[in-house]
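Okay, handing you the structure first.
The complex is shown incomplete by one protein chain, all other protein chains being positioned as in the whole.
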Amino acid sequence: MAEPLVRALALAMLLAPGGWALAREAPPAAQDPVLEQRVMAISGELRCLVCQNQTIADSNAELAADLRKEVREKIRQGQSDREIIDFMVERYGDFVLYRPPFKATTLLLWLGPLLLLATGLTILFRRLAHPRVKGDVELTADERDRARRLLASKETGEG
Amino acid sequence: MNRFLLPVGIFAALVALLGVGLTLNPREVPSPLIGKAAPHFELPQLHDSAKTFSEKDMLGKVWVLNVWASWCVSCREEHPVLLDLAKSGAVPIYGLNYKDRRPEGLGWLKNMGDPYQISAFDADGRVGIDYGVYGVPETYVIDKRGVIRYKRIGPLTTEIVKEKVLPLVQELGRG
Partner (left out) sequence: MIPEIGQIALALALCLALSQAVLGLAGAARGDSAWMGAVRPAAQGQFVFVAIAFGCLTYAFVANDFTVTYVASNSNSALPLAYRVAGVWGGHEGSILLWILMLAVWTVGVTLFSRHLPDEMLSRVLGVMGLVSVGFLLFVLFTSNPFARVFPSPADGRDLNPLLQDPGMVLHPPMLYMGYVGFSVAFSFAVAALLSGRLDAAWARWSRPWTTTAWAFLTVGIALGSGWAYYELGWGGWWFWDPVENASFMPWLVGTGLIHSLAVTEKRGCFRSWTVLLAIVAFALSLLGTFLVRSGVLTSVHAFATDPARGVFILALLVVVIGGSLLLYVWRAPRIGLGGSFDIVSRESLLLVNNVMFAAAAGSVLLGTLYPLALDASGLGKISVGPPYFETVFVPLMAPALFLMGVAPFARWKKASLPELASRLRWALGAGLVAALALPFALGRWSPLVALGLLLATWIAASSVLQLYEKTRNAASGASAWARLRNTPRAHYGMLLAHFGVAVFVTGVTLVKGYESEKDVRMEPGDTTEIGGYTFRFDGARDVRGPNYVAARGTIKVTKNGQSVTTLYPEKRIYTVQNMPMTEAAIDPGFTRDLYVSLGESVSNSAWVVRVQHKPFIDWIWGGCLLMALGGALAASDRRYRFALKKERAEAYASAPAA
């Protein structure tokens, strides 16, 4: 019953002078925000080959936009994340993976830091547990004199 | 004494690595398609949109696929090299017009000369993606069974044609 009134009101607002624009909640830039989230998630795992320092999610390069389009299409076709990423790797190689793969050639890369830490700590604890004993030092008469002189003069700035 | 040598040893290895690194190109992304079948495509031809071109048409022949575009600056550099190669008749050259517009592509060939037997028209770049194209120009050498045997990223030069492309084409032609 209020329908015609609402419609009239809407019409009036549309025809209102341009100074008062109809404030509305801005729609998301993407056509399908839910889909887009997945596009961005996958794109975040792929490196842009043109700029080479960004992911195709962040990059403004044309190739990045094209690859995002591919990803979007493939998601619509129902492919899984794994399949889409494999598609890219088949064509561009491991370089396109933003996160280095875990394979035989990257074993040292992924385990390296742990190895470094473990090695460092092991050496350290071995050293601490079995310190090389410092022998007792005998002072010569000259050195004893010097020591006495130094200790006798005013101590300054010793922290 | 040994443990004091460790830092120098590591440093020497590092320097060796960096020295080798000076001879390499960090930006170049080698193709994983070498040794694999050329990805399938069927595209309209640039000169005649009614006809199509596919890599299957080339089975039984050794051929070169060159990715080019009218907006690509480096393509101008390599164009004379391509024209020479085409004139020599050593190997047929086919073009993949990548993300271009028909009139611009045709105009470019008319101005610069056309080394291509046929140019396929890849308007949206999909086929380019299938071939792992990321920077134009790029060139592929494909053998009689349709397997990609070599990829050049960046403009062709006379040296590369002489040292890499021609010997490979000859070898593939014999097989």
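The chains carry the letters A and B, assigned in the order they are written, with residues numbered from 1 in each.
The rule we apply is simple: contacts are C-beta pairs under 8 Å (C-beta built on N, C-alpha and C of every residue); 3 or more make two chains touch, one makes a residue touch a chain.
These numbers were taken from a predicted model, which means no experiment stands behind them.
To test your reading of the contact rule: which positions on subunit B touch the chain that is missing from view?
Where subunit B meets the chain not shown: residues 1, 4-5, 7-8, 11-12, 14-15, 17-24, 26-30.
Touching the missing chain, which residues of subunit A?
Residues in contact with the chain left out: 21-30, 45, 47, 51-53, 58, 93-101, 105-106, 108-110, 112-113, 116-117, 120-121, 124-125, 128-129, 131-134, 146, 150, 153, 156-159.
Everything that follows uses one rule, which is that only the chains that are shown with their structure count from here on.
So in the complex, which bits of subunit B are touching subunit A?
Against subunit A, subunit B makes touches at 27, 29-33, 39, 99, 124-126, 129-132, 134-135.
Per the contact definition, I'd like the list of subunit A residues that touch subunit B in the complex.
Where subunit A meets subunit B, its residues are 49-50, 52, 62-63, 66-67, 70, 89-96.
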